[in-house]
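After this line comes chain A, so read on.
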Amino acid sequence: MNLPRILELLQEVLPVARLEVQTMPIDEHSITLPPDNLHAAVRALLERSHVYHLSTITGQDVDGQIELLYHFWEGGGLTLRTSLPREQTSVETITDLIPGASFYEREIAEMLQVTFVGHPNLQRLLLPDDWTGGPPLRYEFTLPDDREEGE
Partner candidate 1 sequence: MTDLLDALTKLLLFPGFAFLFACAMLFAWIDRRVIARLQGRVGPPWFQPLADWIKLMAKEDILPTGTNGWVCAALPVLSLAAVLTASIYIPVGGWIAQAFEGDLIVVLFLLSLPPLAYFLGGWATGGVYSVIGGNRSLLQYFSYEVPFLMALCSPAILAGSWSIAEIAARQSETIWGVLVQPLGFILALVGLIGKLKRVPFDIPKAKSEIVAGPLTEFSGRKLALWHLSIEVKTVVGIFLLVNAFLGGSGVSGLLPAPITFAIKSLLVLLILSVASVLYARLRIDQLANLGWRVLAPLALLQITVTVWIGVA
Partner candidate 2 sequence: MSQPWLRRVVRWARRRSPWVLHYNSGGCNGCDIEILDLLTPRYDVERLGILKEASPRHADILLCTGPVTRQSRDRLRRIYEQMPAPKWVIAIGSCACSGGVFAGGYNVEGGVDQLLPVDVYVPGCPCRPEAMIDGILTLLEQVQ
């Protein structure tokens, strides 16, 4: 996976001046993108580079924002990182480019209440149908007996 080629490729597609690239342990590079041209970036990756394998999408609630990490794999790890505001969190789906992402998006939709615009069937994947406790992975969700464990 030659990183410079991919960076230059993304540079053309994205209006952002300079792409910040972080290296993370075990051979991983992460690039931060604004959410609305995520779809264009993934399309560019698929069409003009050898990267095709989306390992998974990680959603997390970190310092006031919902952050989505798209982990790709091509000889080494490549992560596209976007962060969304907490209120109306919505981002364009990539199931039209990578059908394999449908389950990951459904899971994040129910765990962090992120609406994926254009997802074919955005139903519940893991949580039971009669679940009323709100998105479990959000910051304000507390476990039934969330006493400080681990002493």
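Convention: a residue touches a chain if its C-beta (ideal position, glycine included) is under 8 Å from a C-beta of that chain, and two chains touch if they have at least 3 such contacts; residues count from 1.
Per the selection procedure, all candidates are chains of the complex that A comes from, given by their letters.
All figures in this text were calculated on a predicted structure; none of them were measured in a lab.
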| item | value |
| --- | --- |
| Numbered candidate touching chain A, per complex, among 1 or 2 | 2 |
| Chain A residues touching candidate 2 - in the complex, by the definition given at the top | 127-131, 133, 136, 141, 143-145, 149 |
